[in-house]
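Right, chain A next:
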Amino acid sequence: MTFQNERPIFQQLAEQLEEGILSGAYPEESRVPSITEYSVTYKINPATALKGINLLVDSGLLYKKRGLGMFVSTGAKEQLKSQRRDRFYHDYIERLVREAKNLGLDASELSEMIKRGFEDVD
Partner candidate 1 sequence: MSIEIKNITKDFGDARALDDVTLTFGDDKIYGLLGNNGAGKSTLLGILTDRLYPTKGTVTVDGENVANNDEALGKIFLVAEQNLFPEDMAVRKAFDAAQLFYSAFDRVYAETLSEKFGLNTKKKIKTLSTGYASIFRLILGLSVNTPYLLLDEPVLGLDAQHRDMFYRLLMEKYGDNPCTIVISTHLISEAADLIEHAVIIRDGRILKDCQSEELTADVYSVSGPTGLVDAYLEGKHVLTANVLGGLKTACVQGRAGALPEGLEFSGVNLQDYFISLMEEEDRK
Partner candidate 2 sequence: MKTSFKPAFRYQFVNFLKSAAVFYLIIVVITTAFLIVSVHFAADSSMSFTGNGNAFAIGMFVVAIVYIRSDLRLCLQFGVSRRTAFISEILAVLSVSAILAVAGELLTAITQVVVLSNPNSFVGDVYQLIYMDAARVLPTFGQHMLSALINTGMFFCASLIGMFFSLLFWRLNKLWTIVVAIAIPFAINGVPILLVRLGFNLNPFIEWIASSPFCFALTSLTIAAAAALIDWLLLRRANIKARK
């Protein structure tokens, strides 16, 4: 029995795609790899790859060009950034605070650490 958080593969695929869009690896209006390419590269069933891609299609980040493949929507980068901002509180802050409380840190100690972080981290 392992202790990892087993996030479904299609979800990991979707996240990877999102990273690619944010980082510019998949520019807007460019084609992302096909289902078959994903299934070959990651050795996963195409249905899984399709599910991951459809997550982005459903949220409007990707769209389908008939016979050509899946393309990154215009404005996808901005859309993702604002999505992530909205999720930042839940994804990072909540966990940060929970861990801090576990360790017995209070709000001001945490703020100090955060300020230090802004100085130390590039």
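As a selection rule, all candidates are chains of the complex that A comes from, given by their letters.
In this section, a contact is a pair of C-beta atoms (placed from the backbone, for glycine too) under 8 Å apart; a residue touches a chain by one contact, two chains touch by 3 or more; residues count from 1.
From a predicted model like this one, the values you see are computed outputs, not experimental measurements.
Undergrad: In the complex, what candidate makes contact with chain A, out of 1 or 2?
TA: In this complex, the candidate that touches chain A is number 1.
Undergrad: Show me the residue ranges of chain A that touch candidate 1 in the complex, using the header's touch definition.
TA: Those residues of chain A that touch candidate 1 are 1-9, 34-36, 39-48.
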